[in-house]
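With one protein chain withheld, the remaining protein chains of the complex are depicted in position.
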Amino acid sequence: MTGPLHQNPRERFVRGSRSAAGAVTVAMGMATAAALAMSAQALASAVPAMQDAVGGAETAAPAATAAPVAPVELALFNMDRLGLFLAMVLICGAVIGAILVARTGRPLRIRKLAALEAVDEAVGRATEMGRSVLFVPGIQDMTDIQTVAGVTVLGRVARTAAEYDARLEVPTSRSIVMTAARETVQAAHFAAGRPETYNDNGIYYITDEQFGYVAAVTGKMVREKPAACFYMGAFYAESLLLAENGNAIGAIQIAGTAEPSQLPFFVAACDYTLIGEEFFAASAYLSGERDQLGSIKGQDIGKLMVAAVIVIGCALATVGALFPATGATGAVDALRSFLGG
Amino acid sequence: MHEHNGSGSPSFLARLGGIDRRWIFLAMGLSIALPILLKLRFPEYPGPMAKATFDAIESVPEGSTVLVAFDYDPASAAELQPMANAMVHHCASRGHKIVFMALWPLGRQLADKAIEEVLLEFHPGLRYGTDYVQLGYQAGNEGVIKLMATNVPEQYKTDTKGTPLASLPLVAQIKSTADFALIASISAGYPGAKEWVQFAESANPEAFKLVCGSTGVQVSQLLPYYPKQLDGMLVAVKGAAEYEMLVEGKYPVEKNAERLGQGRVRMGPQLVAHMLMIGLIILGNIAMVAGRSRGGAR
Amino acid sequence: MLQRTIPIAILSLSGIILMLAYFSPLTTSWGETVLGWFNVLAAVAFVLGAGNLLRVNLERISAQRSGWAYSAITLVSFFAMLAFGLLKLGAVPSEKHPDKHFAGAYEGPTAPYGWMYEYVLSPLTATMFAMLAFYVASAAFRAFRAKNTESILLLGTAFIILIAQTAAGMFLTGWIPQDSVFAFLRFDSMKIAITEYIQTAGMRAITIGIALGVAATSLRLILGVDKSYLSKS
Partner (left out) sequence: MSDHGSNEPGPQVQAPRKSYRFLWLSLAVLGLSVFALRTASAAQAQGADPAAAQDLWKTIGIWCAAFMTLGILSFLYKDNPFYKVCESILIGVSAAYWMVNGFWSTLVPNLFAKLAPTTVREIALPDLPVSATPGTDMALAFVPLVLGFMLLWRLAPRGGWIAVWPLAFIIGTTAGMRLVASIEADLLAQTVATVRPLVAFDKATEAFDFWATVGAVTSVAGVLSVLTYFFFSVEHKGAVGATARLGVWFLMITFGSAFGLTVMGRITLLAQRFEFLFKEWLGIV
């Protein structure tokens, strides 16, 4: 990363996968076994998707049939990443399991997030005042999951706005985000039962340039004085420029981001802030669908696993430091290198 | 704050809380502009980190070969170039031989600038190839460091002018990073000081001293490495200013001294603006308390 | 079918290929191909953006809505920059191929495109960025008020760090010896303790939470559970 400012999402995007190239060939038997396990996992995660895609078809191919044929030159599985792979299986398994449990209809209890309760209130206030609602989905492209989560939250805001008949403005910094936002807002109007009130004009592209975008949005804020401002997505230095100007016009401001460096500014300048993981949970929470709520449970299971690793690891390390003879330090190092890759 | 009705007009202090923010803007503008216009310079009190950096460079025997990596670009030059200048002057004054390199594409130009404006300005006798060498930029981020940790000539086949390393006396004998007495990374993010710790220092923990200069924003990422892995650390313009004090105290220059004082020049606005911020926070709280005690709006 | 099923299938498939590519060296090249396509699409997106920009501004001009003159300025500067760049007007000819106009460099400060970048675009963006100094001050004034324990911690920490960042920190507490029992009262020691122990811990937990959130959200998308990007038309 080159500092929080000029991050180029595309570069980061490419870099992540290139590192996969430096793989080591390992004992073939092990690799094939692992690959079998993995393709089963991949397929397992694919199956519900496909099921959904074909409208809940009953049949699904048995997992093992799709195992790749043994290769000649390249390893099927990079054994260096076994720890990562197992961690991924555990976490994805927790999420999938929680979704399946949710489908059985058992009651799901999720604690309330104050910021979300405020969404309806903010839109309602804008309607009363006859002013618009501004939604800023961050400055990154759809290559950032935060933007995707932001667009999901937009769906709920747009639905409320459609119900109240409030004017919604979504300036975007990436044209693909504009496309996604239009789809989402249109869907929200359908869901609110008012498809006729939807039009494209409120959702438009400004410029990809970070500060060009901010200049336009802050200008718009000062001129049109929206009563409610939502900042949901990936933000960098512009966070405070937006939030301070929103404050100056007296708007209710609700922010959500997973960009740790910008959280302090949103926390200081906005009325409500969804901090990090809360933001992703919010996007699931707002949909109100059981599947999505289930996945929040899955996240919680993931956190429990992390906490368990930390507690056990620290206990072992402490024993190792106090009584070097027990060899507990060696166990911690082994755990570390297994998980750390 | 909302002004309340009824119990008379609120006190001056209570009204202060709802002051038009443009007065704050004006104060901020002045607190930065005036120190620049008046060239205000305040004495800096060198902190332990700046001292540690200075001592690390001093502790290496005279005539050692040091590596200075320019891991930043012009966007961060305002914060980092002052410390780079001071460090180059310090190393040369102490009699070290300097090898320049960059992990960021535009870092090379900034290194060239330091060579021209500081190294050759204050030490005109130094000769290229024996006293200093410019290796320039190589793509590959931490991969560059990884390879240098075992094989410098493999990573850098030539310097920026295309001369093979073997024909440059200063670097002809350098095999790996372990052959440097000290490595300094002046860094603005990824790749930078963190990667030097992870890939060079951990490969040869005892072989060389490692110091870094860092921007304010990424400081919290690097702090955990000081003082174990990093022997010294210069934090943002403030670190540069403190370090300049130490360097100038021991190795003063006669003319163009302002080139070694940029950090302190930029600290002028910093000090005034920070004081303003602190004052504003105090004022805001006084206003809140004053407003509350009069039973005003919250 | 065309509007819902196929998009979900495309999404799941591309997601699964990229996951596979990371673990299996055999499929790494698939992942790279897919990413190459992605980068091309990202570049095409600029055209889409420009098209939308034109539409919005042309509409405003033709309807003579308030501020239409500014839309005209936007369009003029857009087309000027586009012409300088796409046609490489005034570009410095390439040394190796001076006969080929489009091999020339258009970024240098002597070419119009480079000049526009240096003297128009970068001062504008740099000044927008610099405005933060003002907003940081007004945010600190307004938001850092000791209303409850949480806000006291927030403002107290900011206060300590702000003092420790300037000479005032050393001036006030620098006289306390480093090795004395009271060394922890030095502003620089406090700053190190806060950043190293508390801030690092806080950021770590935030990062872990975010990672889980990203993983769960990605998984929901790949499984087809989250379909919010699809309109229902």
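The letters A, B and C name the chains in turn, as written, and every chain counts its residues from 1.
Rule of thumb we're sticking to: a contact is a pair of C-beta atoms (placed from the backbone, for glycine too) under 8 Å apart; a residue touches a chain by one contact, two chains touch by 3 or more.
Computed from a predicted model, the values in this text were never measured in an experiment.
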Neighbouring displayed chains - absent chain, whole complex: A, B, C
Residue, one of A:R167, A:R194, A:R290 or A:K303, that touches the chain absent here: A:K303
Contacting the left-out chain in the complete assembly, out of A:G193, A:G250 or A:G327: A:G250
Where the unshown chain meets chain B, residue by residue: 1-2, 18, 20-22, 25, 28-29, 32-33, 36-37, 39, 78-79, 215-217, 219-220, 236-238, 266, 269-270, 273-274, 277, 298
Touch residues of chain A, complete complex, unshown partner: 13, 16-17, 81, 83-84, 87-88, 91-92, 109-111, 141-145, 148, 175-176, 179-180, 182-183, 206-209, 211-212, 215-216, 218-219, 222-223, 225, 247-253, 260-261, 263-265, 267-271, 273, 275-278, 281, 296-297, 299-300, 302-303, 306-307, 309-311, 313-314, 317-318, 320-322, 332, 335-336, 339-341
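The rule is simple: only the chains that are shown with their structure count from here on.
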Chain A-chain B separation of Cα centroids, rounded to whole Å: 35
Euclidean distance of C-alpha centroids - chain B vs chain C, Å: 23
Residues within chain A bordering two or more other chains: 5
Set of chain B residues in contact with two or more other chains: 21
Sites on chain C touched by chain A in the complex: 5, 8-9, 12, 16, 18-26, 28, 31-32, 35, 38-39, 41-42, 45-46, 48-49, 52-53, 56, 121, 124-125, 128-129, 131-132, 135-136, 138-140, 142-144, 154, 203, 206-210, 212-226, 228-233
Chain C partner contacts - residues on chain B that touch it in the complex: 21, 24-25, 27-29, 32, 42-49, 216, 219-220, 223-224, 236, 238, 267, 270-271, 273-278, 280-281, 283-285, 288
Interface residues, chain C side, partner chain B - complex: 133-134, 136-138, 140-142, 144-147, 155, 158-159, 162-163, 165-168, 170-171, 174, 178, 188, 192, 195-196, 199-200, 203
